[in-house]
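A short write-up of the structure that comes next.
Here the complex is missing one protein chain, while the rest keep their positions.
== chain A ==
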Amino acid sequence: MTSSSSSSNYYFVIVGHADQVVYEIELGGTTGQIAPTTDNRHLNQFIAHAALDLVDEAMWRNSTTYLKQVDKFNEWIVSAYVTAGGLRFLFLYEHLPRTGEDGLKNFLTEIYETYVKLLLNPFYIPDKPIRSGAFDKKIQTIARKWIL
């Protein structure tokens, strides 16, 4: 459980209704590209998956969609955003991005907007994995704007 990943690495995942991964991306570095692959990428998934329990609980306690920090494992912190449809966005980080808590909130909100646009696509079936390249790019631009 060593942390070889640098502090500027982030992991974002959208979790569907049956706890399946709908979309995941590793963000990191200053360029906003996909983070260089490390040996313990699986740890991101483990932590995010474990945080789901707390997200499910926090979601009923808060009236807002953005749940702030929900879980913490060692130095990794998990923030969450729950959509109106019950989809869960999880964001994993070691240090808050430069824009702070507000930036994170804006980031997640904008991703939600992008996701809603994706839903309008009749060829996309909800809860199925998102494989759209355009969506990838859009997320990366949003990430560059708010996080990196």
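Worth pointing out:
We adopt the following convention: a residue touches a chain if its C-beta (ideal position, glycine included) is under 8 Å from a C-beta of that chain, and two chains touch if they have at least 3 such contacts; residues count from 1.
Operating definition for what follows: contacts and distances are computed from a predicted model.
One chain of the assembly is not displayed; among "Sugar phosphate exchanger 3", "AP complex subunit beta", "TPPC8 first Ig-like domain-containing protein" or "TATA box-binding protein-associated factor RNA polymerase I subunit B", its UniProt protein name is "TPPC8 first Ig-like domain-containing protein". Touching the missing chain, out of A:49, A:68 or A:144, is residue A:49.
Where chain A meets the missing chain, the touching residues are 1, 18-22, 24, 37, 39, 41-42, 44-47, 49-54, 73, 129.
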